[in-house]
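Omission of a single protein chain aside, the complex is shown with its protein chains in their original locations.
Should a chain be cited, it is by its letter among A and B, assigned in written order, with residues numbered from 1 in that chain.
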C-alpha cells in the first residue's frame, strides 16, 4: 500500500455498491421492476441510463421484493451510464469483494479482498492440478498438443484448482460469489495461455513466439470462474515467451517503475526471470535456472516445508553436520536455502573443490563413491532419524545446483552489462520466489548465486506476483500502471546474446571463475 | 568510441511506440549500438539527437568499392581490432602480381594458374580475386601486359601499380570501365595522380617511405578533397610491415584518427623474396593482422587451401553460441560393429560426452545433428532435438553404411524420445542411456560385454 500512496495512486475503484429504498409499486404506479430501478437511479443517483445482464434480470423480480423494495445494487459507472452487476435484498453495501490469483506452475494462491476496506479477508492455496500432465511448463505445452490436451489442462486449472479454492474461501467467509465483482490474475506466459485455453506450442519452439502478451477484455463468464458472471477480469500482461504476468505484477509491487535507484529483481523460480532497471528503463530476461532452488531435480530435495533441512554447519575435522529443519522436526529432505548452506560448508571444509567435485582422497564414513565413481556426502544416516534411506547430496546434485546458480548470476550480469554497466551500480536487490525467507544472503554470495555487493542491499520479498495482483485489484491506477509495465520492459533473449555463453560457463564455478568479482569472498577461500 | 546502448537510449523520445519495428526504445538503442540498424529507423528522433548520434557513430574507417560486375568488392569499414568483439566486415582479398618484364608465355602461365584455382569451400567461392599490373621501366611491356590481361577474359579486379602519371593514364584508359585500383601516389606525384582518378572515383593507392610521410601525404591528398584511398603498409622488411599494418589500423580504430581510416595493401611477394612457403607464412599473418589486400607472386592449390581456409574462419560471425560441426564422429576407432550415440551440437555437451566415450575405450560412433547449439534439455524444449530431427540426421549421415550395428543410444534426460525415434527409424533399436555423461564409461562397458555374450552364445 505504501507504493500506492508514494506514487499518489488514487485509492479508488470504479465498482460501487449503494443501498437504495425504491417506492413500492401500486395500481397507479405500475411501471416494470426494471423501469422502477432506472427511475430511482435517474432521480437519486444522477445517471441517465442503466444497463444490465440477463443473469441480473433473472434475479430482480424475487430479490427486489424480499425486503419490500429495499435493495443494494452493485454497478460500474461510465460517464452518465451505469452497468448493474448484482442486486441483493437489504443493505449489503459493505459486502463488495475482489479476488487476486497467482497461478504458479507448481502451486496456485488466491486471496479474497474486501474492496471497501482494501483488507485481505482470507488467503488459500493448493497445488496446480495441471501437475499430473507435466511437472514443468515444457511438458505441459507438449501435453497440450495432444488430443484435447489443451481442454484438459484448462479444466485442471479452472474447474479442478481455482474454483474449489474459491468455494472453500467463500464458505469460510460466507461470501456470495456474485459479490465478487473484480478479478486480477497473474501467471507466467504459459500458465496465462492455458488459463485462457489458448494454444501455446509455438511459444516453446524456436523462435519462441507467444500467442499474446496483453489479454482481451474479459468478464467473469468468459473464464468460467465462480465469480459474478459480469465481474471485471484483468490478466497481468506478459513481456515475452518466458517472462510473464507474474513478473510484471512483481515489478509493480517492487516499485521498480518509480524507483530513482537501480533495482535488480530476481525470481528464484524455475524460469529464473530477472529484471533490472529504474524509472527510466527496465530490462528483463529468463535464465531458466530450473527447479533447484525449490529442491527440484536434487536427489533429496524438497520444497521449504516441515522437515526440510534449511540450515547446515559442518565440523571441519569430523565432517559431521549439525542440521536445522523447518518446524524443528527430524529431517526428511533438504530445501533450496538448505542446499545453499550445505554447498558453502562443503566448500569451506574442503570436501569439494571449486568445481563442486568431491576430493577423492578424503577418508570419512560420510563420503561414499558409487559404481559410477560419483561422489556422495551423507547428511543424515537413516539410523540417526529412522528414515527408510540416508539423506545425501551427490556430485550430480551439486553440478545441477551450480548450473542453476550459474544461470541466475550470468543472466543478471549479462542484463546489466548489456547497458555497459556492472554490479556496482545496483542500489537494491529484490529476491522473489518460493525459496523461503531464511535465504542466507552471505552464503548465496559465497557460492556465487548473488553478486558481492553490500549485504543490506538485498531484500527478500516472497510472492511478489500476488502482491502485484492485489494492488491492481484495489486501485484502478495501479491496474493501468501494470498494463504499461508490460510494454515498457525490454526483453533480452539470452540464447542469442553474444557473450551469454561465456558468462554462463564462467559462473559455473564456486563462487566464480573471475574471483576479482567476489572481493570479500576471496580471503575466505584462502585465495 | 562505439556508443553504448544507454547513451543512445538517452537520445530517443522514450515513447516505446514500436514504429521502428522494435518493442521498446531501449531494444532499438541496443540494436543501433550493435551496428545492426541505422539511427534513422526511428521516425521520431529529434534532429539534434540524430546529428549528435550520427557524428558519434560515423565510421572510423572508410568503405572502398573497387572492381566491376562479378569482380566488384568492398574493402575497409572495419570497426574493431579483434574478431571476438564484433563480426569483421570485409574479408581480405588476394592479388597475383604481374610486371612489365614478363613475356607473353609467362603472362599466360599466371593467368592459367588464376583460372585453375577456383573451388567451393563450405558454400563459398574460393579464388584469387585481383591482379597487380606493375610498371617498372618497360612502358611497351607494361601496356602489352595490361592489354593482354584485359583481353584474356580473366574476371578480376585490376590494380595498376605505376608511379609515372602519364603511363598510368594510358593504363587507366584501357581498363577504365572495370573500375581498377590505381596505386602509386606518393609525396611528389599525388596531385597528378588525384587528377587521374578523381572523375572516375577510382581507389588511389598511397605509398611512402615511413608512417610519418604516409600520414602527411594522406593529409595533403585529403586537402584536395579526395578520400577514396588505399594505404600501402609494406615496409623494408617483415617486421616494419607488421608494425605499419598494426599501427595504421590501431591509430584509426583505437586512437580514432581518421587520417589512417582506410583499407591497406601488403606486398607479401616483395617480403618473401621468392620463397613460396615464407609467402604463405607472411600472408597468414596479414590475413589476421589487417591486410585488406595481400599481393602474392603466384597462386596454386598448395597456397590457396590454407590461406582461403584461414580467411574463411577469421571472417565467420563470432556471435553464435559455441557449437561443433553437425556430423558423425568416430571415437576409439569405431568400426562396422560399433553402436551409435547421439547428442546435441552444443560445444560444452560435445566435449564432455566425447571425452567420456573415449574414457570407456569402447569403439563408438557419436552422431551430432544440428540442435541449435543448445544443451540436451534446452534443445528438446525448443523443438530442436526431437524424434524427427534425430531420425532425419541418422538417415542423411548414411551411418548405416559405416556400421551394421543398429543400436542407437540416446541421452537419459530425453528418454521420452524413444518412441518417436523408433517410429521414424524402422530397423533401429533405441537404447535409453544414463542421465549424466560421467556414467557413460561404465554404461558402454556393460553394453559391450552384454553384446559379446549374446554373439558368443
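By our rule, a contact is a pair of C-beta atoms (placed from the backbone, for glycine too) under 8 Å apart; a residue touches a chain by one contact, two chains touch by 3 or more.
The rule is simple: contacts and distances are computed from a predicted model.
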{"item": "Record-based protein name (UniProt) of the chain missing from this complex, from \"CO dehydrogenase/acetyl-CoA synthase complex, delta subunit\", \"Ribose transport system permease protein\", \"histidine kinase\" or \"ABC transporter ATP-binding protein\"", "value": "\"CO dehydrogenase/acetyl-CoA synthase complex, delta subunit\""}
{"item": "Shown chains touched by the chain that is not drawn here", "value": "A, B"}
{"item": "Option touching the unshown chain, where A:19, A:143, A:385 or A:509 are the choices", "value": "A:509"}
{"item": "Selected residue (touches chain absent from view) among B:250, B:392, B:413 or B:442", "value": "B:250"}
{"item": "Given B:300, B:396, B:423 or B:452, the one touching the chain that is not displayed", "value": "B:300"}
{"item": "Candidates B:6, B:37, B:50 or B:278 - the one touching the absent chain", "value": "B:278"}
{"item": "Absent-chain contact - pick from B:104, B:216 or B:337", "value": "B:216"}
{"item": "Touch list for chain A against the chain that is not drawn", "value": "353-355, 360, 502, 505-506, 509, 513-516"}
{"item": "Chain B, residues in touch with the chain not shown (by the definition above)", "value": "82-84, 116, 119, 121, 211-212, 215-216, 237-239, 242-243, 246-247, 250-251, 254-255, 257, 259, 275-278, 280-285, 287-289, 300-303, 305-307, 309-310, 312-314, 316, 318, 322, 324-325, 332-333, 347, 351, 355, 358-359, 361"}
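The rule is simple: only the chains that are shown with their structure count from here on.
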{"item": "Computed distance of Cα centres, chain B from chain A, in Å", "value": "47"}
{"item": "In the complex, chain A residues that touch chain B", "value": "138, 204-206, 208, 280-281, 283, 288, 371-374, 395-396, 399, 418-421, 487-492, 495-496, 498, 500-501, 505"}
{"item": "Touch list for chain B against partner chain A, complex", "value": "4-6, 9, 14, 16, 23-24, 26-27, 30, 318-319, 321-322, 348, 372, 374, 378, 380-384, 434-436, 438-439, 442"}
